[in-house]
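For this depiction, one protein chain was excluded, whereas all remaining protein chains were kept in their positions.
For chain A:
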Amino acid sequence: MNLKPHPESWPGVDARWSKTLRVTSTAAVDAGATHTWHFLDNLSVLQEQGIEPVGTILAVHGNPTWSYLWRSVLSAGINAENPWRVVAVDQLNMGYSERTGSNRRLADRVKDLGDFTAALGLNQTELPVVTLAHDWGGLISLGWALDHRDLVKAVTLTNTAVFHDGAEKIPAALQLALNPAIHGWGTQKTSTFLDVTLHLAQKGGLSKQVYKTYSAPYKTTELREGIRQFVADIPAGPATESYADMVRIAEGIKNLDVPAFFQWGTKDPVFQRRYMADLQKRLPQADVHRYEKASHLVMEDEDIATPLFDWLEERFLWKQTGRQAHEKARLELSGSASSVFRPMVSELADRADDSSLAVVDMDSKDETKIAATLTWAELAADVNRVANGLTALGVKAGDRVNLMVPPGAKLTTLIYACLKIGAVIVVADTGLGLKGLTRALKGARPDYIVGIRGALVAAKSMGWPGKLIGAETSMAAAQKKLGAIATLADFTDTSENTSYTVNPEDDAAVLYTSGSTGPAKGVVYTQRQIAAMRDAIKNTYKLAAGSGLVAGFAPFALLGPALGATSVTPKMDVTKPKTLTASALGAAAAAIDATTVFASPAAMMNIVKTVGELNHEQKLALAKVQTLLSAGAPLAVPLLKAVQTLVPNASIHTPYGMTEALPVTDVSFEEIQQALADGERGMVGAADGVCVGLPVFAAQVRIAPLDETGQPVAETSQEPGVTGEIVVAAPHVKDRYDTLWATERISTSTPGWHHTGDVGHFDEAGRLWVEGRLAHVMVTGQGVLTPVAAEQAAELVPDVRRAAVVAVGPVGSAVPVAVVETDPLAKKAGPASSSLSRKVRQKVAEQTGIELAAVLAVREHPTDIRHNSKIDRPLLAQWANKVLSGQKAKVK
């Protein structure tokens, strides 16, 4: 029986795409029979426009959808620059293709697809063929690819699976559908399976029309026969009929040496991330992009067509891929700096006989007491002990190990043990919160989690991936009860571990971004890049071996043993940097005669507040500090002054950087004052922003100027006073984002450089001034504006404590609005008084030429949890937008 298609009523489809073809079957189930296929094909439209396609995309849907799934890809294929013929089939018994009356299994469907492409003439094409598939279409398309090796030039996939061994349970959603009591009822007698699948669409779901279009070919029990067959054919274990065919394909693709691209909605309850990980192992060459907000119907939740065509363009039209160009360019840019490679663990090996102190932990209860110490010799032995223990457990080079252990001697040991055996450290800050952590870890998919008791509990309850290893020295039984396969206390062998020889290009660490600028992103560093980070810090701050450093800021603090510096961890709650007090800092400094202090800006505020608690000895210790580093966010001049009284003999530095490049530039308090003075004298560029100084050791910085839509242009510049996106090249810049191909592509759109997402400019002395985030650039009726200078001007008004300037209204005609915290605090959020509004507007206009439409006051700015310092501007903009349209609105 045949269903008549009505393509003119399908939203997003050009009716001319809809075609049918009579195909004779060679499938075992009904060889010799002839069936009518329905498919969508944009070739005739391309030809009408006189466009010659680059190649053909063969798109294969799964169950229970049909070719309609690929309409955005068909549409995107029709363009002059990168045109592709897209052929999207309705498989037999599905969509508008014939209901054959026979039960088609996996092997039949692979044959069917081959019969179809042969009949269509695709098998004779000179042009490259790329497969694209979803759901069970993945297995079928890959089966077809194995049968047409000469034809297939790339494979691309969305949420799918190619292998299930029956050892792990199949996803709950499918178990239910497979249950004999439910199966026939849920899949064929009723439209339950169809409805459940279509309801997986995110962001408010499918529109009514689209929903109707998807379900139209499956209205009756007869029409849904194919849906039931598909579910019945799921190879859930070795006993199932199609298991052998599945294994053949899953194993076969290991030899499929064509480029591959996966786009994956990670909220999919069926094709979960473990299936993506399995596919990555089979096709290790694959480029991967995860969509954290998308589910099973990723093509309905996100625009997958743009990244797909970007990827195809790179693969088929460019001489080299963006990645290749980036790698080549960055090698040239880093020049001689990259040729010197000294592994992170070398310093430790050199000092294996040194009996001086390497690591000191202050007591978590009494801030003046030392809780634990390790000499260099002890640390080297301990690193070997843990390395051997991990090796014995099966941890090998390239495995990902997540460390959920607070900063201190234990974490230091674990980090250097991992580096030593080539295990990739996954660092997700507990400041991300439980939800953020879970998302980050599910994205990073560590093979192991080494955690303290609380982490083990969380891992168990939140279902974090990875085998658990307990990090507590006592409570072995309790940790094992929580699922730990071993505890650190089990490890005893301190002999030299030689399981791994460092390759500088191996992955060394995955660090997670704060998530203050979207979902947390995993940032991958290689051994070479981590070592280069150490060298950047060492050379920029002239840290000689033997110096003592107080480790109040995690990323740099971990470098202590690699730098040859003695490091001490003060008493503080690591998840709340605000909790570091002046006396805790002083006591830690006194414990090792510290010369250097690393701290976070949030901690600095609390330290200044609690300065009265310092005793004489602590004051003396702090007076010996030569360098104080506050990284994470700029400090205001008054705070810098207060900090200076705390460490009177230190040079205070506020480096600028991000998880992807730690650090980019450095500036000292003296240099900031110089820069401000230069600005007052009228030096070009020495205004409008926060001065973050000069590039650090081996780093180069450029500006990609903004066009009239607020987007960076390709040509970079070093000209003073030109505002644009800040781009950086350095040996210590990230290798890549973890399985975020499209994000990585944007960040390396200038080959060799990392686009930071920050905007700023240079002054005539070559110093960089940061003006805010690219995402916060305001495309207003007054032009393209950055917020920082206006905010600084607003903060000059006496009653204003802190200001954020946001744009309200549509891009291009938006108006700038200041949202201020006042002193005294505003009674409630709303418009500022007319006199304050006038003063702020006047000041901002005077200093920057920007005319504010309105001034609003809030009690406190919403900020991100981790830094407690970055104002959540998008949230403020939303609120301001509501208030200024006369609606009721609340902050937070």
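Simple rule for what comes next: a contact is a pair of C-beta atoms (placed from the backbone, for glycine too) under 8 Å apart; a residue touches a chain by one contact, two chains touch by 3 or more; residues count from 1.
Operating definition for what follows: contacts and distances are computed from a predicted model.
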| item | value |
| --- | --- |
| Listed names "ATP-binding cassette domain-containing protein", "Nucleoside-diphosphate sugar epimerase", "Monovalent cation/H(+) antiporter subunit G" or "ABC transporter domain-containing protein", with the criterion being the UniProt name of the chain not displayed | "Nucleoside-diphosphate sugar epimerase" |
| Touching residue (missing chain; options A:L308, A:V815 or A:L876) | A:V815 |
| Listed residues A:G101, A:G781 or A:G849, member touching the removed chain | A:G781 |
| Missing-partner contacts on chain A, residue numbers | 781, 808-810, 812-815, 830-831, 834, 837, 851, 853-854, 881, 883-886, 888 |
